[in-house]
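Sharing a structure, written as structure tokens. Questions coming.
Missing here: one protein chain of the complex. Every other protein chain is in place.
Showing chain A:
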Amino acid sequence: MNNVILRTITAVVVPIIALFSIQLFFAGHYYPGGGFIGGLMAAGAIVLLLIVFDIRTVRKMIPINYQWLIGTGLLFAVGTSAGSLLFNVPFLTHAYRYVHLPLLGKTSLHTAVLFDTGVYLVVVGITLVIIETIGESD
């Protein structure tokens, strides 16, 4: 079946969804969003690719083992939480600092973002593991 329209639209839409996902993720600390919904959105973009192309093609496009992604995400979350122990403060104490960056201006750097990255990666990983596993089974 020739679904050229679908493919073309996908090519345009997936970057937009991906950007939206990243926006949701980074805005999470100040506006609605965060790791969870961001991760789901990113997974959604890849699901759209899966619908339009087949699993093998998508694997070539994005050569990531999603199970590793889950592990990496958990490491991020635990690492951030346990990192605070090095500074002699309780587990999961976050730190933040305002810095002036070129282009962006006054920006807050916050370890909570690292924690949220863990959430993000885990959510992307689990969604895609589930969907791929089910999709591959007959």
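One rule holds for everything that comes next: a residue touches a chain if its C-beta (ideal position, glycine included) is under 8 Å from a C-beta of that chain, and two chains touch if they have at least 3 such contacts; residues count from 1.
The rule is simple: contacts and distances are computed from a predicted model.
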For this session: From the list "Electron transfer flavoprotein subunit beta", "Quinol:cytochrome C oxidoreductase", "Multisubunit sodium/proton antiporter MrpA subunit" or "Sulfite reductase, dissimilatory-type subunit gamma", give the UniProt name belonging to the chain omitted from this structure.
Result: "Multisubunit sodium/proton antiporter MrpA subunit"
Seminar exercise, completed: By the document's definition of touch, the residue of A:L6, A:L40 or A:I64 touching the omitted chain is A:L40
Exercise. If the missing chain were put back, which residues of chain A would it touch?
Worked result: 24, 27-37, 40-41, 44, 67, 70, 73-74, 77-78, 81, 91-92, 94, 96, 108, 110, 112, 115-116, 118-119, 122-123, 125-127, 129-130, 133-134, 136-137
